[in-house]
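Supplied in structure tokens, the structure appears directly below.
Every protein chain of the complex appears in place save one, which is left out.
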Amino acid sequence: MKEPAISIKTYTWTFLALLALALATTLIGFLDLGPFSMVIAVTIATAKAILIAFFFMHALYESKVIRVILAGGIIWFLIMVSLTLGDYMTRGWVLNLGGK
Amino acid sequence: MLGAAVTIYALFRGVVDSGWTFYTPFSTSYSTTYITAAAIGIFINGFSTIMTGVNFIATIHRMRAPGLTWFRLPIFIWSMYATSLIFVLATPVLAITLLMIAVERIAQVGIFDPALGGDPVLFQHMFWFYSHPAVYIMVLPAMAVVSEIIPAFARKPLFGYKAVAFSSMGIAVLGFLVWGHHMFVAGTSIYSAMAFSLLSYFVAIPSAIKVFNWTATIYKGSVSWDTPMLYAIGFVGLFTIGGMTGLFLAALGLDVHVTDTYFVIAHFHYIMVGGTVMAYLGGVHYWWPKISGKMYPEGIAKLSALTVFLGFNLTFFPQFVLGYLGMPRRYAAYPEEFQMLNVLSTAGASILGFGYVMPLFYLLWSWKYGKEAEPNPWRATGLEWKTPSPPPKHNFEVTPTVNYRPYDYEAMREELGLVRTSHS
Partner (left out) sequence: MSEPATLELREQFATPEQQRETASIGMWVFLITEVMLFGGLFTAFTVYRLSHPMAFDAGSAHMEFLLGGINTAVLICSSYTMALAIHSAATGKEQRVVLFLLATMVIGAVFLGIKFTEYYLHFQDHKAPALWFDYSGPQAPYVQMFFVFYFLMTGLHALHMTVGIGILSVLLFRTLLGSFSAEYYTPLELGGLYWHFIDIVWVFLYAIFYIPGLHVR
């Protein structure tokens, strides 16, 4: 029988960290930080997701293939979002090629 | 099959008058036809696609025969792996887009309705995010087949194995970055259009690399002109024409002129029919002895390959001209001056149809009356030829061990029974 790679202690610390981050994001939410509010909320959510993926889902302890699969999925989502937003965010720009 | 049944039901019970692209807001706010049913049918179908992709990826990663390292894999597997990557990354986006269409229609909530702050172009972004990689789903397996046939009938290793392998991956990756070229006239920003135009030029490169490698494989090979090879060579030529006309369409200025005309139709049919369908027919003939255990009649097969080639070109080449002259696509009627070219195209289609029906007959005939096929009738490398025709239930009686390079015709000359002829 293989010794489990992750101990109960690690799981417990991850669990507590997740609760702490949830609390943090909620408290920070009460501040009005303008556009940064969303940025911070999503950043904290990303940190929580990383904790869940790396520890609860063992991603940190699995083979390289699995980490590549995980990275690939995230990158593809980012491709979809960034190229789509690229259209929307440049719609207001005016193309000035000179002339009248 | 369930998905297909639902979709076909939608098509026959009522119509789907938005067309396969389901553009909003027509499909969501105005159409009264069976859009939701069709969307649900395709959604169900998506599950099968995704499961296949997961299956292939897991199998190729971890269930290869002993000794079969990544660079000993036939290119067929590399291309199918690339296709499977597209399956799993693109199909879910189609699924969610169709779900949104269905929800908008059923609940009347206007996700893409401008009155509620929605944007119809957003639908197009999400739809084409899947639908452009989808065409690479269609062409990569065809390229896979061609990459197997050409070395076999040129009796030479595939030229530039690693280049072709990495090109397959390159097509899969780059194919995800170009979807905006379906939206040049949809109202996206000009900067977005420029970016997608540039990226569309890049995606042609790995395909071109493959064309050069196939050609180099044939060069100085010992070529036999059996039917699979005829189809494969036809593929190379016609795919090249189709691919190059894609570059015409990637150019923003040209696209404004020929978009939504017959030029686009000719472009993708050169790839899909001149390319994919011909590769499919080549593959059917190539593996027919393995699948059925019988040989098909070579003479009539060559004749039908020629018929397909001639019929195809007569059908679709006039369409390039028609499109350039301005005939729009999806129109039932057209002005007088386009008539001659349309008639030529129709004549070609009849010939093409005849060419398609012929294999149906002689292949089925051969299943019953054809000559018995040996395990390796083409004297080709590849594990499938080391097992009887047709293969037993477990494919191999003993799991083979692979300790040689792929397409190693020189080293395997004796084993394959290839005779060196006096003229070379």
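Lettered A and B in written order, each chain numbered from 1.
One rule holds in what follows: a residue touches a chain if its C-beta (ideal position, glycine included) is under 8 Å from a C-beta of that chain, and two chains touch if they have at least 3 such contacts.
Remember, it's a predicted structure, so these values are computed and weren't measured experimentally.
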* To do: Write down which of B:L11, B:I44 or B:V103 is the residue touching the left-out chain.
  => B:V103
* Asked: List the subunit B residues touching the unshown chain?
  -> 50, 53-55, 57-59, 61-63, 66, 88-93, 95-97, 99-100, 103, 107-111, 115-119, 122, 125-126, 129
* To do: Could I get the residues of subunit A that touch the absent chain, sorted low to high?
  => 1-2, 4, 6, 8, 11-12, 14-15, 18-19, 22, 25-26, 29-33, 35, 37-38, 41-42, 44-45, 48-49, 52-53, 55-57, 62-63, 65-66, 69-70, 72-74, 76-77, 80-81, 84-85, 88-89
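Methods note: only the chains that are shown with their structure count from here on.
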* Mean-CA-position distance for subunit B and subunit A (Å) -> 35
* Asked: For subunit B, which residues are in contact with subunit A within the complex?
  -> 61, 89, 93, 121-122, 125-126, 129, 176-177, 179-180, 188-192, 195-196
* Over in the complex, which subunit A residues touch subunit B? Could you list them? => 65, 72-73, 76, 79-80, 83-84, 86-88, 90-91, 93, 95
